[in-house]
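The complex is shown incomplete by one protein chain, all other protein chains being positioned as in the whole.
Each chain gets a letter, A and B, in the order it is written, and its residues are counted from 1.
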Amino acid sequence: MSAPDFQAKPLVVAHDLAKTFDVSAPWLNRVLERKPRQLLHAVDGVSFEIPKGQTLALVGESGCGKSTVARLLVGLYEPTRGGLTFDGQDAHSAFKSPDAKAMRQRIQMIFQDPYASLNPRWTVEAIIAEPLTEHGLISDAAELKTRVASLLQSVGLSALDMPKYPHQFSGGQRQRISIARALATAPEFLVCDEPTSALDVSVQAQVLNIMKDLQRERGLTYLFISHNLAVVRHVSDRVGVMYLGRLVELADKHTLFANPRHPYTRMLLDAIPKMHDTGRARTPVQGEVPNPLNPPSGCSFHPRCPQATDLCKSERPPLRHFKGIQIACHGVV
Amino acid sequence: MSLLQVKNLVVEFPNRHGTLRALDDISFDIAPGEILGVVGESGAGKSLTGASIIGLLEPPGRVASGQIVLEGQRIDQLNADQMRHIRGRKIGAIFQDPLTSLNPLYTIGRQLTETILAHLPVTPQEARRRAIDLLKDTGISAAEERIDHYPHQFSGGMRQRVVIALALAAEPRLIVADEPTTALDVSIQAQIISLLKKVCKDRGAAVMLITHDMGVIAETCDRVAVMYAGRIAEIGPVHQVINHPSHPYTAGLMASIPDMDSDRERLNQIDGAMPRLNAIPSGCAFNPRCPQVFERCRQERPELGSAGGTRAACWLHQGVAS
Partner (left out) sequence: MISVLKRWLDSDVGYSFRQSPTAMVAAAIAFVCLFCSVFAGWVSPTNPFDLATLELGDARLPPVWLEGGSSKYLLGTDDQGRDILSALIYGSRISLIVGLASVLLSVAFGVAMGLLAGFRGGWVDALLMRLCDVMLSFPAILVALLIAGVGRAMFPDAHESLAFGVLIISISLTGWVQYARTVRGSTLVERNKEYVQAARVTGVAPLRIMVRHVLPNVLGPVMVLATIQVATAIITEATLSFLGVGAPPTSPSLGTLIRVGNDYLFSGEWWITIFPGLMLVLIALSVNLLGDWLRDALNPRLR
């Protein structure tokens, strides 16, 4: 992994980010059936920093809000509360200003579904060229073609693939086209939302290797979202564990995997089926992720936590520094 | 005697360009009470194998040749009515998506008792009692009340437990489970895997577990078959296949999985991709991508033969290169 770049300030800073969705029934239904408004707190106060050239991974199960955090970071959603700083600049006001394009050139995203992330009616050349023309980076047609060809080559595809359509490629190849598109504007920060979850294992290996190579060559900073802890362990420098919209533990990779402190992190790590430990006996934890519309009071993990106390039921633990990591747990701090 | 024997099974899909061979001469056995894993990447044919055994192959797909023998009886050539009696009574099925596996319009009690009554000679009251016991066994609390609930009143993990109960309802000898945990969260996966192991061992039912997740295979199965391009590349005890694979594909696959215990800079990658069904190379299907390929691999197709602690279809382990 690339050595952490000790800068005066980190590239990406998220502070108390929150996003609430109104998922109430339509107004008429609410009035007639006297239903209350329903709010979904998808992200409920998340803070982290990412130094330049490093990878922060966010892991969690369904409903934890990691995909929403990803979309907040690229400006697809506006936060209900909290702020995002990119290279010292307030990102969300930049996204709304007339200079939004300058910010958008530097931040890009790679999506989970290789089949839905490329427009099926556009050629590969058009797909990759779009960010370039949109930002006015290249106006000459011949130069555009050369640039698209070199982008394709950098992800292991060829210039001959330019006139083809997405359906002519496999899932892994499509994901590589997505990466080429994301790199077109030479961004500094890439948000990757489960980029390999839909891919076969051997294809996943190819894509992860390419991503690591590109990071090393270009000094990219990644936010890597995944539910697969083994993949996360391979690609990340630091890992944040999310549960029901909140960060419960944030630590560097080695510390988190060697010595997980939060009961949820421990449970997650224990739940992963291990390949080389065949026949191992485990005690799986009971319970399921609660309905995000109706989260438990206090610490949202308390119904499933073997160490829950009355304090856990009533008071929400803040994310605090503790022995080099950050953790939100009454039992630990 | 084996519970299930698949001998030289060939499944084809005729279409306007010709005939595609989706499964090409597959043979394996499952012993009573054993858990066999079938693992492979997309397009390898593992789901098709399961579908052929249950008799749910979608037309125009059909069994072109070969035999499927269950408890000494051939089941690949039965008509729809006869197959219906086998399904449920002798073979149970668990599919990937618990949402669509249950009928949303009926209570789970009704679905369970319907299956039990269709296959076992019991009274409706007895069927209901058995259903409640099944629900308790699969870890659903307050079974006496929840038996009258509808599927939408259960969460994803709970629904998959109900599906397992449904598969076991008529006391089958073999369960075919196609990606039973893929759609579930990691923590629920662990619960469902251990549940499946426990109830099957308790009832002496054999399981054919189809998945792409090697971790699940490692924790659950006794033996595993690795499939590639419609053929079995390697089959053997799970510890052997994972830690001492004989076939280069298996070795490459194991090495490309990021794993919790080791720290590697690069994952091993197998260059290229699995060939499409209409472009399978001659000889060994893996030969264009194999790091240890030699001339015979391109000419002749290898059959499964013993290789170290497993059986592998690879010329490296069989005879002398001619």
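By definition in this document, contacts are C-beta pairs under 8 Å (C-beta built on N, C-alpha and C of every residue); 3 or more make two chains touch, one makes a residue touch a chain.
Keep in mind that this is a model prediction, so the values were computed, not measured.
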Which displayed chains the unshown chain touches: A
Given A:T55, A:T68 or A:S178, the one touching the chain that is not displayed: A:S178
Residue of A:E49, A:D113, A:D213 or A:D252 touching the missing chain in the full complex: A:D113
Residue of A:R104, A:K274 or A:H330 touching the missing chain in the full complex: A:R104
In chain A, positions touching the absent partner: 71, 74-76, 100-101, 104, 107-109, 111-113, 116-122, 130-131, 134-135, 178, 181, 185
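Everything below uses one rule, namely that only the chains that are shown with their structure count from here on.
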Contacting residues of chain A [partner chain B, same complex]: 1, 61-62, 170-173, 200-206, 208-209, 212, 227, 229-231, 233-234, 257, 267-280, 282, 284-286, 288-289
Contact set on chain B toward chain A in their complex: 41-42, 155-158, 185-191, 193-194, 212-216, 218-219, 238-239, 242-243, 252-254, 256-261, 264-271, 273-274
